[in-house]
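Removed from the display is one protein chain of the complex; every other protein chain stays in position.
For reference, chains read A and B in written order, and residue numbers begin at 1 within each chain.
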Amino acid sequence: MDAVAFYIFAAVVLASAVGVVVSKNIVRTAVCLLGTLGGVACLYFLLDANLLAAIQLIVYAGGTLILIVFGVMLTSQSPWVGFKPTRGQAVVATIVALLLAVGIITLTTTADWRPSAEGPLAASPKVADVGNSLLTTYLAPFEVASVLLLVVMIGAAYLARTEK
Amino acid sequence: MSQITLPWVARSPEKLASYRRSAIVRLIGLGLLHVALAFAGFLWLEPFNEAKLADWKIVPVLVLCVGAGLAGLTLIAGGLAVATYERIGRILKWGYNAFAVFLGGVLAVCLIVWLHAFVFELVKTSPSGGTNTIPVLGIPYSLSVHDLYKAMESTSPGIPFDKNVRLTIPPLAYLLWPLQFGLVRDLVAMGGIIGFVSIIPAFGIWWERKVAGRIQSRMGPMRTGGWHGWAQSAADGIKLVFKEDFIPSGGDTLLFKLAVYIVFIPPLLAFIALPFAGAWVFRDLDVALLFILAMLGIEVLGVILAGWASNNKWSVYGAMREACQMVSYEIPMGMSLLIPVMMAGSLQLTAITDAQGGGFWNWFVFANPWCFIAFFIYYAASLASCKRAPFDLPESESELVAGFLTEYSGMRWSLFFFGEYVAMFVVSGLAVILFLGGWKSPIPEEWVENAVVQMGAAENMIGTIIRGLFKEGPILFILKAAFLYYVQMWIRWTLPRIRIDQVLYACVQVLLPLTMIVLLANTLWILGVEHLKLGWLVTVDTGIRWVLVAIGVLTAMGMIGIAMYGYKNNRRLVGSQAANQLPGS
Partner (left out) sequence: MFEIGLNHYLVLSALVFSLGVLCMATKRNAIGILIGVELVLNSANINLVAFSKYSAGAADGHIFAVFVILLAAAEAAIAIAIFMNFYSALRTIDVDRGDELRN
């Protein structure tokens, strides 16, 4: 059952990622990205990372993606503006990406991941565990991240303001 | 009717009569045969003999007895209908048939919900670890039919009519047995959810039109279907299906079609995590609250795409308004939802509700002043997130034609509204779960029990009904959510639409600082009351809680009083002429 679900979600993720790469229209690219993000959220559910799946859906699909679509709508003259790469660029990029994929796959699958790659070792963390370690072990990064978000908020507002 | 001649029907009365006779004979004969078959099946299987209640008999029982019995009854009913069609026609002309059907439907829904809740409770509490296996397939399970039969016979599920008479239905054990398998349970639950979700918009649109009519001293839809135009939504649906399906030529056709589904599927998915009662939830996610929020957030993308793909400037304006309104209102909405999460210490909706049991004074809305404020912040933000007036700027008719809906027509257009009405129910349900005690009864169970005993109705039907009304369960949840749903309509038809700059002002400069203050104050309040246990603060907390409870009780009583006044004086309020002239009055 889990295997079937994994293959379905992996197919959704890969198909929409391919859609992101090949689609010419930038709005369609963003919609394909929605498929990838949703598929990855489903994979998180499969991996017992419920909190992360929900965060992925809220922040990525509900926030970042809408921001991106918003950006597209504010910065394009017509829906059909295409910026096609030249054929040479596309070929080179494809070859590099293929090499990269082959390389990473061979490296990661042959590597000896020490703590047994056979199955889950311990019970997966619950929401409360994630929250606790976020406010104890990882308190400093958490605070830095919140300061970063504040800086980003002010910076984005400053950058995007209209010149008077 | 007499003028219409159907071309495929022979016109001679003798032939018609012989057709009817043979139809009656065949239908009733086949029906009796089926019933006999079902009866024989039961006798053969001896389902009530304890020793022989073997589990391999379930599939034969379902096929032989239940299937054949139902088919037989249907056939006999068909035969009787053909035999007495003139009388049936006369009965169907009676005025209050529609009302009877409506009431019967409501009762049936209540019964189904109760039965489901019972099944889910039983399955949830049943011991795990399968000791038995199905012979051929080898699937392990824990509850045998015999266990179920015993449980139903001995414990509460029998419906007590009187002290000595109990309505127990042992064959039900055969029907309940498959529900212990996760897949079967999921399919049944999915069927229930889809059915419920289809009822919400159909009922909600009719209800909204009635509410709008009453608020404007009109009657609302009165003609379709008979009693108060109850079939209006069905008629609207049929009309919309047959409308022209228009797709703008300059736009992006694929996205134009896709946008509808991005708007309408996420609210349906929210029902995966939305609990109707303790055991009555599809998946009791530990992050249910975040999941539902995420689903409500994705809907925005569909609206933006709809506006974009329509290639129409009104649509794009509507989409842009929707985007900035939704993205900004999600922040106060999410932050005000954090307050009940802090009170209960969990993101799991069932756990949050369990923290509010035992009387309405334990509901989080009355828990402390910050929760009280947070409830109203959440409600305002949820109106904005459902695009309901006064925040319906994305589709404001007077400025933007119809906003992002301008180019949509027919079925696609109606799917947008389907999504909107389902989302309305989801946000109302979320408010009920987080602030208004979810499916918990407003009165403690002991009080109900005492009252029943005092009335001398402890053992009979009336007592059962009273207990059922105040028993925690999906019915209470649906009633509470329906009340908040009604308040959304009330607000829509009484408040004017506000401008986009006012919308953003209200969010960024009023609600956002307010939620931040409330969040901080609530944190400190909980710290003082529950962890440091400061004496004076605990006293203040208790005092404020009772004041809030008093406000709540007064509000409820005031609303009931106004409603009763309105009901008593409805002729004067609606205008006697209008009320008397309309059909159905």
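Here is the rule we go by: contacts are C-beta pairs under 8 Å (C-beta built on N, C-alpha and C of every residue); 3 or more make two chains touch, one makes a residue touch a chain.
Since we're looking at a predicted model, the values are computed, not measured.
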Where the missing chain makes contact, among the chains that are shown: A
For subunit A, the residues touching the chain missing from this view: 2-3, 6, 10, 13-14, 17-18, 20-21, 26, 29-30, 33, 36-37, 40, 43-44, 46-49, 51-52, 55-56, 59-60, 63-64, 67-68, 70-72, 74-77, 81, 83-85, 89-90, 92-94, 96-98, 100-101, 104-105, 108-109, 113-125, 129-130, 132-134, 138, 141, 145, 148-149, 152-153, 155-156, 159-160
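Methods note: only the chains that are shown with their structure count from here on.
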Averaged-CA centre spacing for the pair subunit B and subunit A, given as whole angstrom: 35
List of subunit A residues in touch with subunit B within their complex: 25, 27-28, 31, 34, 50-51, 53-55, 57-58, 61-63, 65-67, 69-70, 73, 79, 126-127
Residues of subunit B that touch subunit A when the two form their complex: 251-252, 254-255, 258, 262, 285-287, 290-291, 293-295, 297-298, 300-301, 304-305, 308-309, 311, 316, 319-320, 323, 326-327, 330, 334, 347
